[in-house]
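Right, I'll just put the structure down here and ask away after.
With one protein chain withheld, the remaining protein chains of the complex are depicted in position.
So, chain A:
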Amino acid sequence: MEGRDPTMKITKPEELQQHPEYKEVLVELLFQLADDDFILSYRGSEWLGLAPHIEEDIAFSSINQDTMGHAAMYYQLLEDIGIGKADDLAHQRPSSERRNAVLLEEVNGPGHYLSEPRYDWAFAVVRHYFYTQAKKVRIDSLKHSSYEPLAQVAVKINMELYYHLMHWRTWFIQLTNAQGEARERMKKAVAKVFEDFGGVLTLGVKGDRMVEFGLIESEKILKQRWVQAMKPVFAEVNLDLPSEFGMKRGNGRNGEHTADLDEAIMTLSEVYRLDPLATW
């Protein structure tokens, strides 16, 4: 086992050659970060033209564009350390190699965006808000990551995340504090999201090693910070925050996924697979 010096910083991808174990764990973390943002921005982009009003259509697509940009930056970090081309990593990997949380791959609702979409806006708001807050907690920790290229990316992403979080928090509070159908549907969406939210908060089997190498803080600390950030919001909307979050449909960090992800990959990579050598 490699010894770990807590003050060790890796400033360039080339230095990773001397630290094979560190590199292996870093790659795992980068795939989790990249795949989470990638699949959720894809699900978000399926809402284009279907959001409740035109202002939301503009806002949501802008957020999805930012988020896809964040995924691209993480895939670029993987490319920089020789794992493969960023575009290939995004498009060509089968679901069994993906590390995103299962919650983020779930379809937006019944139907298809081309015909009879019966998407659930309550689910969209809750999933995006809870995820964005988890991402904020992660990014704040990554700003101090021992892998400096990742710490720099985190600083950059954090500035854009500020607006995303503000956006989703506003929707969450307003809809949950409304009466009648809105509140009922939000409560249902919250219960549904919590069933799989453990999958978003986990760092997977290599989580302890990530902490040891100073890449990110522990799953436990990150979870506590998420709960801490959500407490006042849950008090404001008069809902209870559970103490445990489920992983009902499996742990995506271990490559466990649902058919929703296979279908999404088939769709999003359709054009790319027609001619993988094309220059865009």
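Here is the rule we go by: contacts are C-beta pairs under 8 Å (C-beta built on N, C-alpha and C of every residue); 3 or more make two chains touch, one makes a residue touch a chain; residues count from 1.
One rule holds in what follows: contacts and distances are computed from a predicted model.
S.K.: Refer to UniProt and select, among "oxaloacetate decarboxylase (Na(+) extruding)", "ABC transporter", "Amphi-Trp domain-containing protein" or "Ring-1,2-phenylacetyl-CoA epoxidase subunit PaaD", the name of the complex member that is left out.
M.R.: "Ring-1,2-phenylacetyl-CoA epoxidase subunit PaaD"
S.K.: Please pick, from A:16, A:73 or A:190, the residue that touches the omitted chain in the full complex.
M.R.: A:73
S.K.: Going by the contact rule already stated, which one of A:16, A:63 or A:142 would touch the omitted chain in the full complex?
M.R.: Of these options, the touching residue for the absent chain is A:63.
S.K.: Using the definition of touch stated at the top, determine which of A:155, A:221 or A:271 touches the missing chain.
M.R.: Checking each option in A:155, A:221 or A:271, the one touching the absent chain turns out to be A:155.
S.K.: Just the residue numbers, please: which parts of chain A touch the chain that's not shown?
M.R.: 55, 58-59, 62-63, 65-70, 72-73, 149, 152-153, 155-163, 166-167
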